[in-house]
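Of the protein chains in this complex, one is absent; all others appear in place.
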Amino acid sequence: MADYTFLTLIEVIGTIAFAISGIRLAAYRNFDWFGAYTVGLVTAIGGGTLRDILLDIPVFWMQTPLYLGVTGISLAVVILFRKMLVSNNRMLFIFDTLGLALFVVIGIQKTLAAGYPMWVAIVMGVITGSFGGVLRDILINEQPLFFRKDIYATACIGGGLVYWLAGLLGSGPIGCQLACAIVIIVLRMCALRWNWHLPVLSMAVTPDKK
Amino acid sequence: MADYTFLTLIEVIGTIAFAISGIRLAAYRNFDWFGAYTVGLVTAIGGGTLRDILLDIPVFWMQTPLYLGVTGISLAVVILFRKMLVSNNRMLFIFDTLGLALFVVIGIQKTLAAGYPMWVAIVMGVITGSFGGVLRDILINEQPLFFRKDIYATACIGGGLVYWLAGLLGSGPIGCQLACAIVIIVLRMCALRWNWHLPVLSMAVTPDKK
Partner (left out) sequence: MADYTFLTLIEVIGTIAFAISGIRLAAYRNFDWFGAYTVGLVTAIGGGTLRDILLDIPVFWMQTPLYLGVTGISLAVVILFRKMLVSNNRMLFIFDTLGLALFVVIGIQKTLAAGYPMWVAIVMGVITGSFGGVLRDILINEQPLFFRKDIYATACIGGGLVYWLAGLLGSGPIGCQLACAIVIIVLRMCALRWNWHLPVLSMAVTPDKK
């Protein structure tokens, strides 16, 4: 029960972080309030929704109006503080990274609780953390950042593997969750700091000399 | 039973309206017949499909070939009467609005029947009414109209709230459904007539004076 409350708390924080990121992008496109709310909501709950559908468990945001309400608050925050949010990319990066780490942990936790093996849990962690952003990019008709941007999904996988290793080494769930979240946050910060990225898969044929 | 038949009837009318709207847009893009059929079908059944998956109830169009057949008839109508349909935006607006109102009513009805609270039913009403159109816009690779166009989704929410209020005031299901549908149709017509829209969420920073 205490564990459940804790998971809900970090899910709410992650929801706010992701909703703000979605609403902000919608604002750049001059969406109306409802459109911006929808993009924020989809960004925040899209990953968890796909996870719950794939696991065939009740969809989390349909059990309590909490997540719809939290997204509404996020919209109000963006409307009130838009000037501050425009100029502060660093703060948004922190929010987004925190949301990512928390969502991956929750995705793994729920999948294991549903009785699936660890490799499915890692996949669901990645989906929970990143599918909302992919949906957001599809809705605003942009090529999903996911496929080119730094090591977003790779960080999720790294965190998932650490969760698994920590469990093998005898850690309890809280320890696994903490280790997973920390690794994701550190990986993304390092990637930003030193400009890490995966190799690009290029089909470019060497042009024949003229 | 009578109620069920009535719901099926309005679902069929809504299906035709939405299928024609999808097929017409596909035709502007020179899709082939099958592509146009698919876009029409997705527009018509997309919202209800997502609703049924989220509610974890059997997907409605897999229970009877009715909806696939009705979409086929819609395609034939567009092929035969394309000239008339090109020049008649007003008639399509009426069809689309009617379809929207009917689909929202059905979404609310089915969600309440599945035992969910009213706020979930309103969300499902909005999804049933508008998700098909969002899918259509994604398939033809346009930015979804949903996020900018008049008060489409807002009208759905308005209708949903009226459904809820009518129930609180002691109305039976038929009364609630009628009130909901009428409010949606009136709201959309007023929005068209007086150019109502929601405030746009703009991030534009006041440009510094040069």
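Read from first to last, the chains carry the letters A and B; within each, the first residue is number 1.
Here is the rule we go by: a contact is a pair of C-beta atoms (placed from the backbone, for glycine too) under 8 Å apart; a residue touches a chain by one contact, two chains touch by 3 or more.
Remember, predicted model here, so these are calculated numbers, not experimental data.
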item: Touch with the omitted chain, as defined above, among A:L66, A:I94 or A:I138; value: A:I138
item: Per the touch definition above, residue among B:L7, B:A101, B:L139 or B:C176 touching the missing chain; value: B:L139
item: Touch residues of chain A, complete complex, unshown partner; value: 53-54, 56, 116, 119-120, 123, 134, 138, 141-144, 146-148, 151, 153-154, 197-203, 205
item: Footprint left on chain B by the chain that the document does not show; value: 23-24, 26-36, 38-39, 49, 53, 56, 58-59, 62, 65, 68, 78-79, 82-83, 85-86, 138-141
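Here, only the chains that are shown with their structure count from here on.
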item: Inter-copy rotation, chain A to chain B, in degrees (Cα atoms; steps of 5); value: 120
